[in-house]
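Some notes on the structure that comes next.
Moving on, here comes chain A:
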Amino acid sequence: MTTRAHPFRRQATVAALKETIVFWLLRAFTYVILGFGAIIFSIIIYKGSPAVFGSIRFDGAFPFIHNDFLFTKPQTLHIFRYKGELKQMSAAQYYAFTGEGTPETAPAAATPEQPLAPAVHATTEVVTPSPARATNAASALLAPATPTPPAETPAPSAAQPKIDPNDITEHETYSYAAGGIWPQIVGTVLLVIGSMTIALILGIFSAVYLSEYSKQGPLISAIRLAIVNLAGVPSIVFGLFGVGIFVIGMGWNISLLAGWFTLAFMVLPVIITASEESLRAVPRGFREGSLALGATKWQTIFSNVLPYALPGILTSSVLGIARVAGETAPILFTAAYATSDKLPWELSITPNRMHSGFLGYVEYPFLWIHDFALHGVSALPYHIYVVSSKIPQNEYTERVQYGTAFVFLAVVMAIALSSVLLRIRLRNRLKW
Partner candidate 1 sequence: MDESKPSAQTAEVVPTKVAAPSPSDKLARLNAPTIIDINNVDFYYGASKALHGINFPIKNKLVTAFIGPSGCGKSTLLRCLNRMNDLVEGTRIGAGSIKISGVDIYDPSVDVIELRKRVGMVFQKSNPFPKSIYENVVYGLRLQGINSKSRLDETVERSLRGAALWEEVRDRLHTSALGLSGGQQQRLCIARAIAVEPEIILMDEPCSALDPIATVKVEELIHQLKQDYTIVIVTHNMQQAGRCSDITAFFYMGRLIEIDATEKIFTNPTQKQTEDYISGRFG
Partner candidate 2 sequence: MPFSASTNPYSNGPASEQISNIRETLLLMASLADRNLSLAIRALVERDEKLAATVEKEDSQLDELEISIDELVINHMATHAPVATDCRLMLVASKISSNLERIADQAVAIARRSLELNREPLLKPLIDIPRMAQIAEGMLRDSITAFIDRKPELAQEIIKRDKEVDAINKQLARELTSFMLEDPATITRSLNLTIVARCLERIADHCKNIAEEVYYLYQAIDIRHERDKNA
C-alpha cells in the first residue's frame, strides 16, 4: 500500500524520536515515584490495618473495628511462659493474672526482675516515671481491655488466686505495645485544631494587612520575602524556637499551649502566603463596588473580600494541617509526652478554690482551662517515633508500630477531607 504523498505526511524525524523518548522518560519517572508511594502506603495499610480492622482475623464482629486500639491508652505488653505455655498480656491483665495487687504496692513489677529479658529492658529507654499509675488508671477505666488477645488466653479475673512467680519464665515486656493509642489521637487532634486556629487567625490578619492595608515598599517586600523564607526553615528550628520562647521564655513548660504556638508559627508562612494569594484572587470589582457605596476599608474587607477569599485560604490550609499533624520535631520539646497518664480534660491539679491574698478564698471556675492548656499531650507522630525507635521491632511490637502509622494517615486524611468538604460548601455558597 503506497502512502499518499501529501504535505502533512507523518515522517520519522529526529525531532519525532526525541519527542517519543521525552514522553516515555517523563512517564517513567512519574510512575516510579507513584510506585514507591504506593508501596509505602500498601505496607502501612497491610500491616497497620489489622490493628484497627483486624476483626476479620480475630473476633469478626461488625464493623470490624478494634475499639480498644483506637480508644484505650497504651500499656506495656507482657510476654511470658506460664508453666511452659506462651502468654501475651497487657499490663493490666498481667497484674490481674499474677495478683501482684495494686501497682503502688508492687512497683517492682515494672523493674527488670527476670534475667530472661535484659535486652528488652535495655532498649526500653522510655520509661515513664510511673507507668504503673497509667496501667492502674487504664484498668480502672477500661476493665475489658483485651488487646490482640490470643484466643487461648483466659480472661483474667481479680478473684484468681495468686500464682507462683516461679511458674513464669522467659518474661519480656514491651512498652506501649499493648493497649491503644487514644491519648495520641486526642493529642494530635487537639494540637491540629488549636494550632490551626491560632495560625489562621494570625495568618489571615497579617495577610489582610500585607495585601490590603500596607503601602507596598521595600520594607513590606522584605517582610514578605522573610515570610516566604520562613516556610523553608527546618521544623526542628521551630521546635527550638518554641522551647526558647514559649517553654522557657513564657514559662509554659511542655504544654499544649506551647505546642499550639510553636506549630502555629511553623505553618504561618504557608497560611500567610496562601491567604495573600486568595485575597488577591478576589476580583477588584468587589472592593471597588463596595467602597464606591461608601463602605470603609474594613467593612469592605470583612463583608466583601474575606468571605470570598475564605475557600481559597482553607484549601491552602489543608497543606498546613497535614504538616501540623505530621511534624514531630516542633512538638518534641514543646508539647509531647511519650505517654500521659491522663487525657487533658481529666487533669484537675489546680483547685477551683484558691486563697489569693487579702481577697481570701476565691472561686476560679475556669481553672480547668489552665490545666488543660498547660499540660503536655501525646501525639501520633511522636508516638510513631517512640514506638519505632525506642522499642524493639518484632512480631509483638509490629501491631502498635504499623497500627499507629495507619491511624495517623487516616487522621490526617480525615482532617484534610473535612477541610476540603468545608471548602466545597463555602465555594458553592459564595461562587462568583
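A quick word on the picks: all candidates are chains of the complex that A comes from, given by their letters.
The definition used in the following text is that contacts are C-beta pairs under 8 Å (C-beta built on N, C-alpha and C of every residue); 3 or more make two chains touch, one makes a residue touch a chain; residues count from 1.
As the structure is a computational prediction, the values presented were derived from the model and not from experiment.
S.K.: Which numbered candidate, 1 or 2, lies in contact with chain A within the complex?
M.R.: 1
S.K.: Write out the stretch or stretches of chain A touching candidate 1 in their complex.
M.R.: 215-216, 283, 285-296, 299, 303-304, 308, 430-432
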